[in-house]
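Missing here is one protein chain; the remaining ones are kept as they sit in the complex.
For clarity, chains are labelled A, B and C in written order, and residue numbers in each chain start from 1.
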Amino acid sequence: MAREERKDPPAGEATSAVEEVEVRGHIVDSLLLPKILDRILQMGGTFEIRECRIGSRRVDPSFARIAIRAGTAGELDAILGDLIEHGASPVNPEDARIEDADIAGAFPEGFYSTTNQRTQVRLVGRWVDVADQEMDCGIAVDAAARSARCVAMTDVTLGLPIVVGHAGVRVVPLERPRDSTLFGFMGSNVSSEKPKAVSLQAVADTIRAMRAEGKKVLLVGGPAIVHTGSAGHVARLIRDGWVQTLFAGNALATHDIEQALYGTSLGVSLTKGEAIEHGHEHHLRTINTIRRLGGIRPAVDAGVLTSGIMYECVRADVETVLAGSIRDDGPLPEVITDTMQAQARMRQALHGVGFAMMIATALHSIATGNLLPAWVKVVCVDINPATVTKLADRGTFQTVGLVTDVEPFLRSLATELSGEWRVASGE
Amino acid sequence: MAREERKDPPAGEATSAVEEVEVRGHIVDSLLLPKILDRILQMGGTFEIRECRIGSRRVDPSFARIAIRAGTAGELDAILGDLIEHGASPVNPEDARIEDADIAGAFPEGFYSTTNQRTQVRLVGRWVDVADQEMDCGIAVDAAARSARCVAMTDVTLGLPIVVGHAGVRVVPLERPRDSTLFGFMGSNVSSEKPKAVSLQAVADTIRAMRAEGKKVLLVGGPAIVHTGSAGHVARLIRDGWVQTLFAGNALATHDIEQALYGTSLGVSLTKGEAIEHGHEHHLRTINTIRRLGGIRPAVDAGVLTSGIMYECVRADVETVLAGSIRDDGPLPEVITDTMQAQARMRQALHGVGFAMMIATALHSIATGNLLPAWVKVVCVDINPATVTKLADRGTFQTVGLVTDVEPFLRSLATELSGEWRVASGE
Amino acid sequence: MAREERKDPPAGEATSAVEEVEVRGHIVDSLLLPKILDRILQMGGTFEIRECRIGSRRVDPSFARIAIRAGTAGELDAILGDLIEHGASPVNPEDARIEDADIAGAFPEGFYSTTNQRTQVRLVGRWVDVADQEMDCGIAVDAAARSARCVAMTDVTLGLPIVVGHAGVRVVPLERPRDSTLFGFMGSNVSSEKPKAVSLQAVADTIRAMRAEGKKVLLVGGPAIVHTGSAGHVARLIRDGWVQTLFAGNALATHDIEQALYGTSLGVSLTKGEAIEHGHEHHLRTINTIRRLGGIRPAVDAGVLTSGIMYECVRADVETVLAGSIRDDGPLPEVITDTMQAQARMRQALHGVGFAMMIATALHSIATGNLLPAWVKVVCVDINPATVTKLADRGTFQTVGLVTDVEPFLRSLATELSGEWRVASGE
Partner (left out) sequence: MAREERKDPPAGEATSAVEEVEVRGHIVDSLLLPKILDRILQMGGTFEIRECRIGSRRVDPSFARIAIRAGTAGELDAILGDLIEHGASPVNPEDARIEDADIAGAFPEGFYSTTNQRTQVRLVGRWVDVADQEMDCGIAVDAAARSARCVAMTDVTLGLPIVVGHAGVRVVPLERPRDSTLFGFMGSNVSSEKPKAVSLQAVADTIRAMRAEGKKVLLVGGPAIVHTGSAGHVARLIRDGWVQTLFAGNALATHDIEQALYGTSLGVSLTKGEAIEHGHEHHLRTINTIRRLGGIRPAVDAGVLTSGIMYECVRADVETVLAGSIRDDGPLPEVITDTMQAQARMRQALHGVGFAMMIATALHSIATGNLLPAWVKVVCVDINPATVTKLADRGTFQTVGLVTDVEPFLRSLATELSGEWRVASGE
């Protein structure tokens, strides 16, 4: 192979290694080309643009062929590895190199570390899509079946064939969406000073579109949903079929059930504002009660739990993953206390999800963000800009941050999606 | 006078000065007594509680008589001065000491520095209320007329009689409200994790109550009101008579007029979200246009300005003070560029104000807070907890902070106070 | 018992139940008395102060005997339960009521829910200290041995005798410290605008005092310690014996080891600032390397890991608990993935800890705060006021929040405690 030869360069070119890559698509509009050129220079290489055709209209694809030169083959390899993640592909591709896992629970040295972007590996001369795309994994291949999939470190079994190095791997980065939806115009800017009604409308439209396409909507939620008085709005969204999957922790579930057990009227919410000193006790009694009954579903069956987010999840068969944390009291029987098991359950539940709303939780949002491929649309809603910024830093055009108060956001969303409050239903 | 004697103490008591103070009111419930005892100890004094009657029921007043001992008369004076601010009064009061201002624009040395609490001075044996209560002022007296008022440093004229020292001054601190209104239950806690619907309702109730009592409602607002798409909500509150006074700066007015001149439909707001790069130019052209017309009112009269906050203020004769800042472009002709003149105008406009809503501005809110007596109710609304905390630090039971997003807050407030959007009005 | 009788009141007093409580200590200075009176009124009761002796000097104890009246015995019980948590005790105490756990993993209904304050239960007429004090637990008793201890819900075994109701339980609240240390003057105020040198000095003094008393210092740390370039400071504190226990997660350990494996010089830190795009890959390779070696200690033994926080922990035999979270990649072999097991290990490791420094982590700090008794001093350091506020809300005089940047804080702390950087050591 060409690159192997360069490891032993001719005398006259001792400090130099060259390889051509090509980039296709909306490479100017999506800022891909300048990014790639910039990376080459930053990593100590030089480039020569051997061919460059820029589309005249927005819909026209562009193309560039670039020769990259670096001091050593090692440096060149590092640059190529980097560019592959940005969507460049070598002009003369090789097959992916594969090595069998020599121990369980860890990759071979030099394993290819995945991103959340759509990825392909070259097996026996053919480009194959990688399944279960997820960042910070390895790629396991079944050469016979010409298939490949992302595999987490803990799931590596002895002898599993794993891709090593960057050769034979290419990434197909997302292009910036061209429409004027939420994801078209908002970019990853995080600011509390944006027209709020517009954002709300865009989220509602996205949810409707997802449901129309038959994709699932995921809600990742923190306990502030309950503290701010928004549990009723979320319960309504679930009841009306706008949420198919819920990721949360012990706290959200407990506070929600506490509200259901210890007071349903507005007056009680008021009192909670006043007599906050005893929140902890109700909280613990709630967990105790549910544990005594054997869990949330038994509590619904026993007629003890009759309203709220968790109640509606049971009734609507929403796929719910309650993941444990070291902050938990109790916890509720449904909480998965082992974090690796919880991750595995979340991974599974993400199949078919087209849109994720992450609301008022840094822990669960980041955990979910780690598992999601880049092309799943995400909106992160929090009143704290720091939380929103962390999520939006995933750096995909598909993740949008809204710095806003969750209660009015959820109230408006429920009203928008489910119509005006029905007086008859007593809410 | 007793204290004068102590300045020359008998030999046997050389290091000690004593004076009795008394405290009345809800001194236990309002934490006054422990605070006072604590201050005495912190400032190096000791105390003896000579009498203490604590009311058995909430409505019963309590009473305590406390002897304070300090090492020197000077130390004792410092302690007394401090306690007076907390509402204690000397058992054997003297008249206030008065000194004529020896230069204009400054107080005599040793002047009494005011708080924002209700204050009285003793003139010729009679306690007289201080008018125009404001913190960080001096007290000017007219002994003949037995009257006193707060006076700012810049307004001191040569020869003006000014109170010096703490003798003959007493403060009547606000008591904690006992009802379950916003100001009853929220205290000065600042948190984004509170039941939001409750707070909103409480603000609306307060505004209705103020209007029923014939008191004015003041809005102190920043430009984020416009950025977040809330100008329409505020315009509506003004049109419907819920705001009598507006304090703002060049930025709020300019952005509001910019919205009126360069686009009134939602579509335009959307576009603004997109094409934010030219915000500055519209902004400057707006100011230029208004300056060419001679001001906001002429622009309304000329039919150029036909909607928005400033338009409604002109139409409803809302008393508006636009105060200048060094950040200003232009500014608009109505902006008072001299900050001392602006303060004077704000001071004047505060007469009759019973409730102040401070929304999305630190600068104007703090400036207004400095001018307000402690008994005017204040709600400070901002998505940034730091801003809310600064305001809430005024330390009165009458100031409440809401950490929330201003757009949904104002939308809900307008809906609550002015009823549902009227389709006929085209909004 | 008196209270039982009240459940069947005489005809003439049908709507009323009375019981006397007493409060002792610095009840005025510590704001206890007004708080208690306030609670009674808030919860719908009335009171009569039957006796009240307030100490004249700061060191003198005070005493109050208060008769509480409520509409029903149930309401009275609720009030008493509340007051007990604030430090009041019934004048005529009963023994604690005990019920055997009827199922494993849950308390009997009506269990006494603990606080983090020093607590005593009355067994066979004698007040007994509760061991292992921790909030949100139950109290298990061994009546024969006259002993009691806090027990977490998950640890309840079938038949374990558990305290139910508030009778026979009393809380001894912490008093406000009277000295001028960090914990004396700072209170729970959270602000970034405080004299920083003073706070730093106070933390250093506290650590020195703890070590002099033979108590352990706990560091609870987040990954921002490494991101901000502070790993070297912490490593130094550990090496010099200022930290005995470390609570952290997979992220801190991984980032620290990544720094050790992928670059030790300042130049590399600089590069990291630049080439941040590949952080995730180093991160994952680091975990993979350590997993291949079998863990952190094996990596030290193998000579692979030779610097940093985790290296120093191994060398100094610091008790380390790495608790798992659903955000984790890998994780490192030492990470305890089950959150309940991690809690149990943390609980154990807290024995002997006199001071906890919580730095740049909300998750681990709150989890640790949940396990700590109120009398362990805590300082919470974070640049984000929201995190500090959450911790400081524990509401004890022993918890102090510092809003500051962790790197200069840790640098100064290391310099203060360990002396100037020694040139000879090559740092």
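By our rule, a residue touches a chain if its C-beta (ideal position, glycine included) is under 8 Å from a C-beta of that chain, and two chains touch if they have at least 3 such contacts.
The structure presented is a predicted model; accordingly, all values stated were derived computationally and were not measured.
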Residue of B:Thr46, B:Ser307 or B:Thr337 in touch with the missing chain, whole complex considered: B:Thr337
Residue of B:Ala323, B:Ala349, B:Cys380 or B:Leu413 touching the missing chain in the full complex: B:Ala323
Listed residues A:Ala17, A:Leu33 or A:Ala342, member touching the removed chain: A:Leu33
Absent-chain contact - pick from C:Gly25, C:Gly110, C:Gly165 or C:Gly229: C:Gly229
Touching residues (missing chain, whole complex) on chain B: 42-43, 82, 85, 103, 105-107, 109, 111, 113, 135-136, 153-154, 274-275, 277-278, 280-281, 283-285, 287-289, 291-292, 323-331, 337-340, 342-343, 346, 362-364, 366-367, 370, 384, 386
Hidden partner chain, residues of chain A it touches: 28-31, 33-34, 37-38, 41, 46-49, 52, 54, 56-58, 191, 385-386, 389
Contact set of chain C toward the excluded chain (per top definition): 180, 185-186, 192-198, 224, 227-229, 266, 269-270, 272-274, 383-384, 403-405, 407-409, 411-412
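Here is the rule we use: only the chains that are shown with their structure count from here on.
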Far-end chain from chain A, centres as C-alpha averages: B
Chain occupying the most central position, where position means C-alpha average: C
Centre-to-centre distance between chain C and chain A (centres being mean Cα positions), rounded to whole Å: 33
CA centroid of chain B to CA centroid of chain C, Å: 38
Per-residue overlap in chain A, given as positions that touch at least 2 other chains: 274, 384
